[in-house]
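The complex is shown incomplete by one protein chain, all other protein chains being positioned as in the whole.
Chain nomenclature is as follows: A, B and C, assigned in order of appearance, with residue numbering initiated at 1 for each chain independently.
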Amino acid sequence: MDNEDRERLKEVRGVRIAANMSVDGLVRELRDCAFGAGRLAEAVDIYEDMLKENTTKFLGIAGAMVPAGMRNVIADMIREGYVDVVVTTGANLVHDIIEALGEHHYKIVEDVDIAVDDVWLREHGRDRIYDVIVHDDAFARLEDFLRGVFDKLARKAENKRYSITELLKEIGENITDNDSILRCAVARGVPVFCPAIADSMIGLHAWIYKQMRPLKVDVFDDMKELISLFCDAERTGAIILGGGVPKNFIFQSALVAPAREDGREGFDYAIQISTNTPEDGSLSGATLEEAKSWGKVGSNAKAVTVYCDATIALPIIMAAVHERVDRK
Amino acid sequence: MDNEDRERLKEVRGVRIAANMSVDGLVRELRDCAFGAGRLAEAVDIYEDMLKENTTKFLGIAGAMVPAGMRNVIADMIREGYVDVVVTTGANLVHDIIEALGEHHYKIVEDVDIAVDDVWLREHGRDRIYDVIVHDDAFARLEDFLRGVFDKLARKAENKRYSITELLKEIGENITDNDSILRCAVARGVPVFCPAIADSMIGLHAWIYKQMRPLKVDVFDDMKELISLFCDAERTGAIILGGGVPKNFIFQSALVAPAREDGREGFDYAIQISTNTPEDGSLSGATLEEAKSWGKVGSNAKAVTVYCDATIALPIIMAAVHERVDRK
Amino acid sequence: MDNEDRERLKEVRGVRIAANMSVDGLVRELRDCAFGAGRLAEAVDIYEDMLKENTTKFLGIAGAMVPAGMRNVIADMIREGYVDVVVTTGANLVHDIIEALGEHHYKIVEDVDIAVDDVWLREHGRDRIYDVIVHDDAFARLEDFLRGVFDKLARKAENKRYSITELLKEIGENITDNDSILRCAVARGVPVFCPAIADSMIGLHAWIYKQMRPLKVDVFDDMKELISLFCDAERTGAIILGGGVPKNFIFQSALVAPAREDGREGFDYAIQISTNTPEDGSLSGATLEEAKSWGKVGSNAKAVTVYCDATIALPIIMAAVHERVDRK
Partner (left out) sequence: MDNEDRERLKEVRGVRIAANMSVDGLVRELRDCAFGAGRLAEAVDIYEDMLKENTTKFLGIAGAMVPAGMRNVIADMIREGYVDVVVTTGANLVHDIIEALGEHHYKIVEDVDIAVDDVWLREHGRDRIYDVIVHDDAFARLEDFLRGVFDKLARKAENKRYSITELLKEIGENITDNDSILRCAVARGVPVFCPAIADSMIGLHAWIYKQMRPLKVDVFDDMKELISLFCDAERTGAIILGGGVPKNFIFQSALVAPAREDGREGFDYAIQISTNTPEDGSLSGATLEEAKSWGKVGSNAKAVTVYCDATIALPIIMAAVHERVDRK
């Protein structure tokens, strides 16, 4: 290994497993590994750096994180200050509210490949998300809850035009479950963005409600807030779970921001956890390098993609980060 | 092979390649193949059935279809009546407009793995989408165009509140390029839905415009139209490219529709082309069987998922469908 | 677009679908597309170049190509001179022989997600390969056939030590079905390599046979032939279906060959069709660029990876190649 190499290469050292390792103890062992292991360890290092700087941290949530059991992880990330801004799919909010209402998600215990007959499930009022089942009753309770919230809003001010973020804040204020992502966000003052809210049960119930009474929600009104959050930040970080609309919506907030005085532009830190790969040209699988060509991620940003199911990688990363930077 | 088998199994017969096969000639050969080949052939059969019935056909477009060169395929699908409703990501509209304005997408000729230095691209005003390059100039022209449209709208009626579909119709009416997806849709009366429009350059330019003058676009106002399109249809079909918001938004239109008189509910036909697989629990990769548990796809629907890059599968399917049902 | 760009970039031009397009007519339309479409078209161009030069063409076959219905495509590739050397998994040979014996593969007509109960299949003597079923009877016939061949070999020369390639040639000479891959290869003088032959039903039946009588097959004896085929070739091309052992075994034949007089080393042409992507570090998903670092693929080779189910991409490529270079 000559000098030129030394700068760009480091020796792969084998992980050694010991009994009773802490999660971060294991992650530190993975630092000198390659492939996914090395990337996972790098994600923890980047998150640690993010937390040690005065960084505004944007969390993007796509994929059925709540039905899979990641609700507490995410709610605690908000509650304990590991994230400052949330951009999510509507579905994760829907399932968060369902749990806040006392309803549950159920996991198919037998192998999903054999235990499932979706026509039978339909006939029995069960809805499937891979190996998770939700009962139709849960959605009925969601409808009652949302109708109540919409009615309250109408009573307060029938003609008020809300931004999506404001609407979600109003909904969050009607949630009492302290484990709710939306409740935690409202309590902590963390804004929640959901640009594709129409594409969720919230959208459906808004449609039903609007058959009777007005409910005005503007699709662009909260962009100013998101972009300001980026512009006003000293440093910016993105934690992207699964791609989709949240990924792009977070990154595009960097597109219109002027460069910093020191020339920095784009996100300073970025962690992406996704099972999508770049080869099909999809945005979800696009590399963080590609994001640099757009100025979404800074040229010198610390950035890593962990190609992994987020239900595996997120708990590991958060457990390791907790060991290093405990905010409780 | 006993009788029970005969009903559920059919013999795999090898494809035989001949010179000068038509695309559908090849696809017909794939019918008795398994894995992806069989599914591709089944997709063509289902599309043919859809077209022979009085079916309202919903097209969902996710992934960078326009930058990859699928713009004419999609515009022609609309123009020639192969689809009746479009639900798309904002990005595909942005890139459609860019081409309508005379700007181009460029393909990196050398291998994308070695030819690309994203920091260099950034410094030289180029933006990358996998192996496609767009120049910053193209986005500058987009901005001028959109500002012009927004100004026109303001002059017509400053305080009018648009639905997203109405806004897109207004934009489409300002496009003169007959190869434009949006232009074709307006010309043909095909409504275009884009629930996550804020998550695109259109969103960014709306934000910039709104710094100066009002532009009111409601996030829920066009749901009524989408749902009516589903409810009023004699039969319904979905062609889903790549998952994402368009997939779910199309399918959720079925969730609130009452069952048909003959008991049918959900989509009667569904074709999904995606590189996502179900194992990570994502909606994009969810099977059409899973969609049956929700009532999104009918219990007896003809439905198939082709696990394939849509830039490969879509042209093949459309070329084969054209041979069978020529609408020109 | 400045001059520098012109060399590296070309305009993406939209595919236009016409009725009654030939397969190559469509593929030519895909040439100026990006993502998978562009790569598929490039694969056809590279194959055409390969055929126009005096190229020794190595075909690697992994994945269940024969059960899926690709047997005739591959047999015809051999018969008509589109390939000169075959490296395969044992399984594809096993299933080729099964069909040669008059047995069949069956496709599950209903959706594989719901129609399958693997425990039931086991109880009823059916073996599943995704959506393909083989009956236990087929393997019983295979056993009889192989035992007959092994007996013949023993009668000819009990203590002869065969290379794997020689053993396969002996087997192929006992096949009468002209559609058999192995039969075609023997008839055409195309050597068939199968380094992991022990990892197949042929291996199992060899083991059973060896309980009674000797059968000596050396694992390294045919490497000389493979390497000579590479070294003696004027130009070399690889068509890799699905990765695995065949991919590496083909490429490693280039590792020990001296550079050509003109400095060329490694394969001159390479086409890889795979659903594996590089991000997990697997050899199957490794890029052809990576192969250049090893000298497996030449620095100036024409090489492309089509990320696609081979049952879709192979028939399209072969139909298009037939239109350009008809060898029948």
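Rule of thumb we're sticking to: contacts are C-beta pairs under 8 Å (C-beta built on N, C-alpha and C of every residue); 3 or more make two chains touch, one makes a residue touch a chain.
The shown structure was predicted, so the numbers you read here are calculated from the model rather than taken from an experiment.
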Which displayed chains the unshown chain touches: A, B, C
Of C:160, C:224 or C:327, the one touching the omitted chain in the full complex: C:224
Which of A:9, A:212 or A:259 contacts the chain that the document leaves out: A:9
Touch criterion as defined above, residue of A:105, A:183, A:247 or A:296 at the omitted chain: A:105
Touch list for subunit A against the chain that is not drawn: 1, 5, 7-23, 25-26, 29-30, 32-38, 40, 64, 67-73, 76, 104-111, 113-115, 129-133, 135, 179, 275, 287-289, 303, 306-309, 311-313, 315-316, 318-319, 322-323, 326, 328
Residues of subunit B (touch criterion as defined above) contacting the omitted chain: 34-36, 113-114, 116-119, 277, 279-281, 307
Positions on subunit C where the hidden chain makes contact: 62-64, 67-68, 91, 116, 118-119, 121-122, 126-132, 161, 164, 195-201, 203-204, 206-208, 210-211, 215-221, 223-224, 227, 242, 244-245, 248-249, 252, 255-256, 275-276, 278-284, 286, 289-295, 299, 309-311
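Following the convention adopted for this analysis, only the chains that are shown with their structure count from here on.
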Centre-of-Cα separation between subunit C and subunit A, whole angstrom: 42
Mean-CA-position distance for subunit B and subunit A (Å): 25
Multi-partner residues of subunit B (each touching 2 or more other chains): 64, 67-68, 129-132, 275, 289, 309, 311
